[in-house]
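Every protein chain except one is present and positioned as in the full complex.
When the chains are written out, they are named A and B in that same order, and each has its own residue count from 1.
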Amino acid sequence: METLFIQIKTLLVNAAALVLPPWGVTLSSMIISALAILGLGPLIMMYLTLMERKVLARMQNRIGPNRAGPWGLLQPLADGIKMLTKEDIRPSAADPLLYFLAPILIAVPALMVFAVIPFGKGMTAADLNVGVLYFVALSSTTTLVIFMASWGSRNKYSVLGGMRSVSQMISYEVTLVISVVPILMAAGSLSTQTIVESQSGRWYAATPWGLLSCMIFFICGLAECNRSPFDLPEAESEIVAGYHTEYSGMRFALFYMAEFMNVFSICALTVTLFLGGWQGPLLPSWLWFLIKTYLLIFIVFWFRGTLPRLRADHLMGLAWKFLLPLAVMNIPAAAMSHFLSEPFSTAVPLAILMVSVAVLSFFNKGYAAEKRVYHFTD
Amino acid sequence: MLELIAVKGIYILMVFAAAAAFASSLLPNLFHGALALAAVLLAVAGLYLSLGAEFLAMVQILVYVGAVMTLVIYAVMLTGRLEETVTPSGRIQRAAAGVSCAIFFVLVCGVLLSTNWPAAPGGNPLPSVKDLGIDLMKRHVFPFEVLGILLFAVLIGALAAARREKS
Partner (left out) sequence: MTPVPESHYLIFSLILFSAGIFGALTRRNALGVLIALELMLNAVALNFVIFSRTAPEGSASGQVSAFFIIALAAAGAAAGLAIVLAVYRSRKSIQTDDTNLLKW
């Protein structure tokens, strides 16, 4: 069970070796990994939509989709067929090239980041030695595509949504990158596989700096993929649907797909960096990885079911005034734990972080409106 | 065979990037120009990969495509209107610029091809990310610090310049 997928791949590559020259075998090995990822992305997305609807429904005392197949298991297929057969509408004023390219380009980085995610022991499609940086760099290109979509559709709501989305993504991107630095320092590598292996003794989330780093990373990740409570760019009650207002049918489905794949990859990377990746007892490594990832995804849906949307100024304040200084303070705290011996290596970072949280919350204390006193007229 | 495919890939990338570079200078619509520049930057990141500079390629995508280009396009959207805003420069100016660019290209090209570039025998070893960090912190620590001060100054300066005057 442990090496099930690796064995399948070896089998396929060996079969290819019978008919192909040596260079073809190397190429086919790459192509098999790429195809596996290409198939995995849409599959994950389809069932995440079902999972989201089911989870949200239970939280709102509903049953959720239950007509197509047992427990609504065929619902994603039905949705897909509906999307495919819908009329494809194009606004007459739209910039044709940008309008058509944007939905395709938005799915590309979302799929490409899957290449560095270690799904199991030895199951990274491309174990780059700059893996974490690759992830951050590729997901940062999404902003450009959102610009293309919003500007290309020539719709005021699209432009508003695009502007909101990009200002949000730039702000949280900075914090996201800085929050990973302590982990890179501790692991001494940018490769995702090495980072998972360095957590064999203790998960990074089990240290005070690691836990803080994990929380900051997860929050920023949510903001990066425009998930609730950071879904201002798609706030349907304010600006219709943000940058994909004008898209319908399959093009809309691609935006939707990219969003869900981003949710998956952010959760998967949180697991990889902080929660020990595929490490775990008894069960095969890839199963452990999926269990942890889906638990985090459940938390994402839970947030959506629980938290109201943030206000724009709160959103920016949270990123620049609270999370960013905290992430910066986390770096010396992590360095301390590296250079001190046992009781101090936990206590000193903990003290530093608690003091900085206290100081930051003090300075971020919002304006509390005076309690109104109502007087009855005599 | 794989090397051959890789070499062809590099040339295709170069042609694509050169076309996009001209597009970014020539396209009348500034938004399209900025996107063409983003394409050039991505292609150059690919060339960095071909030269073994993985870290730099990722930094290029992260900083240039992710941040700088986003800023530029943001400014294009803030200052432009949703309709096209095309103000082509004069024909004489264009011709003069084209001719001087061509002369510049030919002259530098001649210098490039006639110079015997000093080459380390067998090429240099590929530096790891660790080597880069050590080099940054040891040999180039002074420019690194100056750069830090510069970025800080730019941060304050940009805030001061873009701030709305209080009336």
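In this section, a residue touches a chain if its C-beta (ideal position, glycine included) is under 8 Å from a C-beta of that chain, and two chains touch if they have at least 3 such contacts.
Note that the coordinates shown come from a computational prediction; the quantities given were computed from them, not determined experimentally.
The chain not shown here makes contact, within the complete complex, with B.
Interface residues of chain B with the unshown chain, by the touch rule above, are 3, 6-7, 10-11, 14, 17-18, 21-22, 24-26, 30, 33-34, 37, 40-41, 44, 47-48, 50-53, 55-56, 59-60, 63-64, 67-68, 71-72, 74-76, 78-79, 87-89, 93-94, 96-98, 100-102, 104-105, 108-109, 112-113, 117-120, 122-127, 131-132, 134-136, 139-140, 143-144, 147, 150-151, 154-155, 157-159, 161-162, 164.
Convention: only the chains that are shown with their structure count from here on.
Residues 21, 23, 26-27, 97-98, 128-130, 133-134, 136-138, 140-141, 143-144, 147-148, 151, 154, 159, 162-163, 166-167, 170, 173, 177, 190 of chain A are the ones that touch chain B when the two sit in their complex. Put simply, chain B touches chain A in their complex at residues 1-2, 31-32, 35, 38, 42, 54-55, 58-59, 61-62, 65-67, 69-70, 73-74, 77, 82, 128-129.
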